[in-house]
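In this view, the complex is presented without one of its protein chains, the others remaining in place.
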Amino acid sequence: MAETKSRSKRLMTMGGLIFLAIGIILYFVKEPMGLNRKIYDLPVFLIIIGACSALKGYMAKEKTEEEAALAGKTFSEFLTNNAILLAMLVLVVVICILQPRFMQIRVALDILTQSSTKLIMALGICFTLLIAGTDLSAGRMVGLSAVVSASMMQTATYANRFFPDLPQVAVWMPIVIAILACMVFGALNGFLVAKYDMHPFIATLAVQVIIYGACSLYFDMPPNNSQPIGGIRPDFAQLGQMRLFNGVYRGFPGISILIPIAVVICIVIWFILNKTVFGKNVYAIGGNREAAVVAGINVFRNIMGIFILASCLYGVAGVLEAARTAGATNNYGNGYELDAIAACVVGGVSLNGGIGKVGGIIMGVLIFTIIQYGLQFINVSPMWQQVIKGVIIAVAVAIDLTKYRRK
Amino acid sequence: MRKIFVTALIIALTLSSCAFADVKIGSCIYRFSDAFMLRFRNAMTAESVNEKAEIIIADSLNDQNTQDAQVDDFINSGVNVLIINPVDRMQSQSIIDKAKSANIPVVFINREPTAEMLATYDRAYYVGAKPEESGTEAGELIANYFKSHPEADKNKDGKIQFVMLRGENGHQDMIARSKYSVEAIKDAGFEPVEIAGAIANWDKLQAMTIMNAFIMSLGAENIEAVIANNDEMALGAVEALKANDYNKGNAEMYIPVVGVDANASALDAMDRGEMLGTVLNDADGQGTAAVKLAVALANGKDVSGQVVDGKYIWVPYQKVTRGEK
Partner (left out) sequence: MSEYLLEMKNITKTFPGVKALDNVNLNVRKGTVHALMGENGAGKSTLMKCLFGIYEPDGGEIYLEGQKASIHSARQAMDKGIAMVHQELHPIRFRSVMENVYLGRFPGHMGVVDHKAMYDKTKALFDELELDVDPLALAGEQSAAILQMMEIARAVDMKAKIIILDEPTSSLSDREVDHLFKIINRLRSQGVAFVYISHKMKEILEISDEITVMRDGTYVGTWPVSNEKGEKLTIDFIIKQMVGREMTNQFPAREGKPSDEVVLKVENVCSTAKKSFQNVSFELHRQEILGIGGLVGAQRTEFVEALFGLRGIASGEILLNGARYSAKSPGFAKSKGLALLTEERRATGIFGILPILENTVIANQRNYAHLGILNDSKRRVDADAECKKLNVKTPSLNTLIQNLSGGNQQKVLIARWLLTNSDILILDEPTRGIDVGAKYEIYNIMLEQIAQGKSIIMISSEMPELMGMSDRIMVMCEGRVTGFLNKGEYTQEKVMALATQFAGRKDNTAA
């Protein structure tokens, strides 16, 4: 046992170092050898991957006997548990061969940027999944928040202002208003689920329709009359478009502000889930609602909290979407909830409730974005993209359920 | 009861000009809150002042029955001519029949009755725009740009490598605009090459995501033009370009983007030099033409010179480029 332990550690460290070495060599020879247009930033990726895995192998703590036993899974189990991840890696390699431009730092950063708002949504929806529920109103909340915030953030000179007489208010005000609007509907979700014991599927479906109607009414108010909202103030658009460290290094495109925002929210949600009474209660209610009641947990209050917190995150995502695209229509966010749920499931969140980690959700969102982005990258027809997306969801849920049954 | 209501509505919403005009026009708009029809209405009112005609415009509240009742009221109150924007173009026959029995001419606007319907009455006409023309104009915008800016052909191969962002799959405008914009580029003597194209469902966000992927996979330096089926998608492409430092004022890093609609955001982007141009569905021109035709008909003039196929006036779309707000 001890031998395999140290062997796997050694393997990881060695493999990492080899990657690192190849990366460094390639980095210096690619220009003289004219490989620049063939491998792009591949050396940098190799260096990063190699350094990470070498470090991980080196730092890996001694495993306890139990953990070692758990880790000692069979090869086929490893394959099924990581099927989606492996499929993604294969796809990435195929894309890199078909279109070497995929191996660019800016592509990686772009994928992270696009993942950011999706991740924020997925983190919101995971709370509702953790209590074996769901939230179908999430996408429409994104739309509501985008429209509300954008409507108050137009430049004074724009021809078709939503509120022609509105002064140039401070940026935080419309943001807070938009998020509060979402939280009102989140509270409605929570109330229906907690008070009347409605299944979240039907409660949030009802609220989804209500939100879309309300948002469309707002959007249709004269003088806007359902025109797409544009003329967004640059200071607001910066929230979604600003790039940090732009050009510090030759050709470095900069890191979108969305990435650090998503990272901060990830940390906050991780903290809530793991370090607060509320987070523990979420897992408990999802794990065994009856037992949670007996343990004296106020299920009503916690479910309300779950839906309100989730809607707050959707609100943030909506504001960021509006800022990123410098505009909004009532159609924003349509269908996002399904993508977010799918990403959560791929990331190991159990639809039976009680199981799910922030790390898994990050993985799920990244896998989903990479696959989607990659398919778009090699210009796969949108119809095929849909088919592939559906297959991924089905396979992921099947794996989730077999895992569950094995226990 | 309903009739009283409708009558009251007409009176309340009447925009009357000269009280002693010879020509009295009755007009129905399918829904007043439609922004495009608002421009249409303003143009009609202005033109009837020019023509010294009286015009009464009613809001059909997006209900065909209401509109039919309004047409009856107009005929009873003795208008000389009708200008109708049908709620449901397939139900225009009843309006044609009413006009025919009262023997007054009728001009349809914006929503086109079928040719069979128009054929049932020799004094029924249609004023509107041809959808394929919006595509042609957009293509011409690109072609004109390449003529005046030879450096836009970045790889100097004489061809235009463009990206096409399409609207909803199967939509008639999407089909017409995609097809005729390419035709127009060909007609202008360039060879169009669609290096990438995708359906972005008229949506800014989707267009932005897709355009971003194209920039990454093709390289922005290899894209010479972006043609979008509407302004929202064009603006999405603009945001994606801006995120990659294109179209931000540096002439070296510019890709012409065209859309259709001439909505406020597009005009705004054009003022900032982020977008090349858009195509306007000319509400003013159509409104003016409709009133001119109606007045001529009411005065019993021969209009055969103005109309094509004996029934139609096609008002062209208009190109809108920078500085021509």
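Going in written order, the chains are labelled A and B, and every chain counts its residues from 1.
Going forward, a residue touches a chain if its C-beta (ideal position, glycine included) is under 8 Å from a C-beta of that chain, and two chains touch if they have at least 3 such contacts.
These figures come from a predicted structure and were not determined experimentally.
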{"item": "Omitted chain's touching partners, listed by label", "value": "A"}
{"item": "Option touching the unshown chain, where A:Ala284, A:Ala326 or A:Val349 are the choices", "value": "A:Ala284"}
{"item": "Residue among A:Lys56, A:Lys195 or A:Lys275 that touches the chain left out of view", "value": "A:Lys275"}
{"item": "Missing-partner contacts on chain A, residue numbers", "value": "64-66, 271, 275-278, 280-281, 283-284, 287-288, 290-298, 354-355, 407"}
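Criterion: only the chains that are shown with their structure count from here on.
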{"item": "Chain A and chain B: spacing of chain centres that average the CA atoms, whole Å", "value": "40"}
{"item": "Contacting residues of chain A [partner chain B, same complex]", "value": "99, 101-102, 104, 106-107, 110, 114, 158-160, 220, 222, 225-231, 241, 243, 253, 256, 321, 324-327, 329, 331-332, 373, 376-379, 382"}
{"item": "Contact set on chain B toward chain A in their complex", "value": "33-35, 38, 196, 198-199, 203-205, 208-210, 212-213, 216-219, 231-232, 235-236, 239, 242-245, 263-269"}
